[in-house]
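Working notes, beginning with the structure itself.
Right after this comes chain A.
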Amino acid sequence: MAKKESNFTNMLATLLIVTFASSAALGFIYELTKKPIEDALLYKKTLAVQIVLPEFNNDPFGEAKRVAVGKDTLNIYPGRKDSVLTGVAVETSAPGYGGDIRLLIGFLPDGTIREVAVLEHKETAGLGDKILKSKSDFPLQFEGKNPDNFKLGVRKDGAGEVDAISASTITSRAYCKAVQKAYDALKKGEIENE
Partner candidate 1 sequence: MLKTFSKGGIHPPENKLSAGLGIETLPLPKNVTIPLSQHLGVPAKPVVNRGDEVKAGQIIAKGDGFVSANIHSSVSGKVTKIDTETDISGYKRPCIFIETAGDEWLDGIDKTDVLKTETSLSPEEIIAKVQESGIVGMGGATFPSHVKLSVPRGKKAEFLLINGVECEPYLTADHALMLAKGEEIMVGIRIMMKALKVNKAIIGIENNKSDAIEHLKAIAAKYNNIEVCPLKVKYPQGGEKQLIKAVLNREVPSGGLPVDIGAVVFNVGTVFAVYEAVQKNKPLVERIITVTGKELKKPSNFCVRIGTPVSAFIEAAGGMPENTGKIISGGPMMGKAVINASVPVIKGSSGILLLPPEESKRKEILPCIRCAKCVSVCPMGLEPYLLMPLSQNNMFDRLEENKVLDCIECGSCSFICPANRPLLDYIRLGKTSVGKIIRSRKSS
Partner candidate 2 sequence: MNQIIIYTIASLSILGAVSAIILYFVAQKFKVYEDPRIDEVEAALPSANCGGCGYAGCRNFAEALVKSDNFDGLFCPVGGNKTMEAIAKILGREAVAQDPLVAVLRCNGACEFRPKTTNYDGATTCAIEAALYGGDTGCQYGCLGHGDCVEVCNFDALHMDPVTGLPVVDDLKCTACGACVKACPRNLFELRKRQKKERKIYVACMNEDKGGLAKKYCAVACIGCAKCVKVCPYDAITMNNNLAFIDSEKCRLCRKCVTECPTNAIIEVGFPPRKEPQAEATVQAAQTENTSQDIVSAKKEDISTNLNKEE
Partner candidate 3 sequence: MRFHLMSPAQCIDHTGIVEEVNEKSVLVRFQTPPACGSCSAKSLCAPASSGNKTIEIPTETGSFSEGETVKISITKAMGNKALFYGYILPFIFVITALIITFAAGLPESVAGIISLSVLIPYYFIIYLLREKINRMFIFTLKKLT
């Protein structure tokens, strides 16, 4: 078959057919993938909470609480298993070297730090990014500690028992500060078993 001539009707018709076909296909595939996409998004949202908290089967977001600490207001997500409080995740932040460091901290009901997840940071790669577990052991210092008897401050500053990342005192300070804030919020939030 020879090439179609480029007259107006031909062009219009072709384009209409092409667009019709592809839009139909797209709409169809959209319907197909809608569910997985939503699942993925939900997973992404809850992943951090899942990591930092012990097992839970409630909807921590549904039970979120906002607590004011100083000038800031922090979000607290309690995790419960069969209505028993297993842990509390606190979203917190403090200004580091390159910008705000946002952490999600999982506390056990007794206030012990279980896990810390870095949600977002802008620290220098190679220096401040050692707050990531994949980059250094710095964050491990906090696990299993209870801020009640573990002084959240940089040892070098004489302010506490945390060994700073070398050459990243500011980041380390900010990290400690954020954790402290989260702990304060936790205390203030007074989340109890239901």
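Basically, contacts are C-beta pairs under 8 Å (C-beta built on N, C-alpha and C of every residue); 3 or more make two chains touch, one makes a residue touch a chain; residues count from 1.
A word on the picks: all candidates are chains of the complex that A comes from, given by their letters.
This structure is a prediction, so every number in the text was calculated from the model and none was measured.
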Fill in the blank from the handout: Within this complex, chain A touches, out of 1, 2 or 3, candidate 2
Problem - List of chain A residues in touch with candidate 2 within their complex - result: 6, 8, 11-12, 14-16, 18-20, 22-24, 26-28, 30-31
